[in-house]
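Only one protein chain is missing; all other protein chains are in place.
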Amino acid sequence: MTRGTIVRANLRRRLRRTILTVLGLAVAIFLFVTLRTFLRTLQTVGDVGSESRLITSNKLGIVFPLPLAYRARLTSQEGVHTVSYATWFGAIYQDPRNFFANFAIDAESYLALYPEIVVSDAQRQAWLADRTGALVGSRLMEQFGWSVGQTVTLTGTIFPGEHTFNIRGAYEAGMRGFDERSFLFHHRYFDEIARISGGDGVAGWYVLGVSDPERAPAIAQSIDASYENSAAPTRTQTEKAFNLAFVGLYGNIGFFLNAIGLAVVFAILMVSANTMAMSARERFSEVAVLKTLGFTDTDVLRLVLTEAAVVAGLGLVLGLGGALLVFNLGSFDLGGFIPGLVVTPQIALVAAGIALLIALASGAVPAWQSARLKVVDALRYVA
Amino acid sequence: MTPLVDVQGVTKVYQRDSQQLTVLQALDLTIAEGEYLALMGPSGSGKTTLLNLLAGLDTPTDGSIRVAGEEISRMKPKQLAAWRSRHVGFIFQLYNLIPVLTAVQNVELPLLLTPLKKKERRDHAETALRIVGLEERMDHYPRQLSGGQEQRVGIARAIVTDPTLILADEPTGDLDASSAAEILDLLTRLNTEFGKTIVMVTHDPHAAEQAGRTLHLEKGALLEQRIREGHGAALASAGSDAVQEREP
Partner (left out) sequence: MRIPIVYNVRSLIQRPATTLTTALGIGFVVLTFVGMLALANGFRAALISTGRPDNVFVLRSGADAEISSSIDRDQAAILRSLPEIAKLPDGRPIVSSDVYVVVAKPRVNGTETHMPVRGVGAEALAVRDQISIAEGRMFEAGRPEVIVGRGLVGRMQDTEIGERLRFGQQEFTVVGHFEAEGSAFESEVWGDNETLMSVFRGPVYQSVVMRLSDPASFDRLKARIEGDPRLQVDVERESQFFADQAALLTTMLRFVAIFVTAVMAVGAVFGAINTMDAMVAARGREIALLLTLGFRRRSVMASFLLESLLVALAGGVLGCLLALPINGIRTSTTNWQSFGEVSFAFRVTPESMIVGIAFALVMGLIGGLLPAWRAARGVVAEGLRRA
């Protein structure tokens, strides 16, 4: 028997209480880690964006297109090795609530710029050869139960009408966090559709591959300067910056998620501190006995804190472990909506810190009370 | 030979709200090594307070207490804790065993404060339980034991560190007659066979009869002492002074 035996025995004294406390803590830590993970992923969506790709869009905003005629000048820009372009199509599949990204791209150049789009050679060739062909992300294929070779019809919102496509390939993300829920088709097919309403001859945005990322800011400035006084001025920025701008659209969401996380931690702190204090109160007489035997205040403090630490530690393992299982191992990402949900070491560290804080705080009050307990007074409880 | 315990001029005053309560008044007392002393007196007479002072659980307001040559009346709480662990074995009226530990684990508890290794601790604890006759029940929990058995575990715990002093606070107060008799027998054995110095606070005159010397306390002062027949010589040879009496 050791001091550890005492701690273990105390934890098993009211097993249900210990288990409930551990579970409550685990739940709170799981929730906290989940919130933090969501937040981090939303905020670091820029990590997925590349620094060696530039996005040139209309300065007024992404809803305004750019002339296809810009292509020539962009291709001749020094430092840019490849130019591609894409346009948001915004169609829906059957139910408007089935939201997914569908856009037209200049196929060959786009695939050259995005090695993250991984597709077999055979499917790639088949897609390039088919004017109405579609290259679809694997998660999207799963969601709608589509298969390669199938013909699907999308309903246009910006470009009215029913539009048919032949799915020629399914792509996978070559990098964690890269979107696997997009529907890509050929820009020349888009041009045909758009011509009906006079909306052809434009592109939603350009993607530029730069050879030297260090030169990206200078290149961006040069491009924007040249179009500054035109009918469609541009804004050019790295893809990273472009993605981050989308995060800014959420507004204060970071603040609110953190606030919720805080409330969660507080609530569970109340609960576990309360439980520890109750347990300690029930054992004052035993503390008196220990002190009579010669255990010092420090000894008693250590026992109390060890107990609290074990509870907090178990809660941390279950809560954090659960989150790791769901996100890191299980790759849960809300059906692909928020790709790259992963618990980072920093988040795990914060969670551990919180568990430690809870252990200290819940152990503090009973430890302090026990220390203050004058043995002779306590013995009166006892005898 | 110097007495094992030397109490001189000890006063204990408690502060309760704005009032002062004098529980012990300039008390003198000596206890020889190997003595079996009983302290009797009505409630509030200060006998438990005196016991607590001897145990180093409290410090006197004034006066000095020397045990085995050490002055304990001015020690800091941390020092007292260390001192207690080496020199005192305490037996409680309500046994006060830790309910979540087995009998042998309870007995081992004081040994955690010593430098002994795990195996050695276990051996000592088993030995102590053997002495009190509870070997077969060493892995039982307190709730599985009768009152008398629990107290025996309490005694085993008190002797396991081979302390200088064994102090018992109403050890038979919660027991039925036959269990009480067993406990008293055990205490007597500890004194006669093992030479342990015992100070026992008790209400029960029958229990006090087992002791070699009985002191009566009333309102904080020692009133009289009764020395058992044949015990006086033993006291004299141990060098114990007669109890000095003061006016109550």
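When the chains are written out, they are named A and B in that same order, and each has its own residue count from 1.
Going forward, contacts are C-beta pairs under 8 Å (C-beta built on N, C-alpha and C of every residue); 3 or more make two chains touch, one makes a residue touch a chain.
Bear in mind the structure is a predicted one, so any value in this text is a computation, not a measurement.
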Name every displayed chain that the left-out chain is in contact with.
A
Full-complex contact with the absent chain, from A:Val63, A:Ala112, A:Ala225 or A:Leu325:
A:Val63
Check the options A:Gln94, A:Ser120, A:Thr151 or A:Asn274 and report the residue that touches the missing chain.
A:Asn274
Option touching the unshown chain, where A:Thr21, A:Thr56, A:Gln77 or A:Ser370 are the choices:
A:Thr21
Given that one chain is not shown, which residue among A:Leu42, A:Leu68 or A:Ile92 touches it?
A:Ile92
Looking beyond the chains shown, say which of A:Gly161, A:Gly174, A:Gly330 or A:Gly353 touches the absent one.
A:Gly161
On chain A, the omitted chain is touched by residues 14, 16-17, 20-21, 23-25, 27-28, 30-31, 35, 59-64, 90, 92, 96-97, 155-158, 160-161, 197, 229, 231-233, 235, 245, 248-253, 256, 259-260, 263-264, 266-268, 270-275, 277-279, 281-282
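Assume only the chains that are shown with their structure count from here on.
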Here the gap between chain A and chain B, centre to centre from mean Cα coordinates and rounded to Å, is 66
Chain A touches which residues of chain B in the complex?
48, 52, 55, 57-58, 77-78, 81-86, 88, 90, 92-94, 96, 98-101, 104-105, 108-110, 112-113, 118, 121-122, 157, 169-170
Quick check: in the complex, which residue numbers of chain A touch chain B?
1-3, 5-6, 9-10, 12-13, 285-286, 288-297, 299, 375-376, 379, 382-383
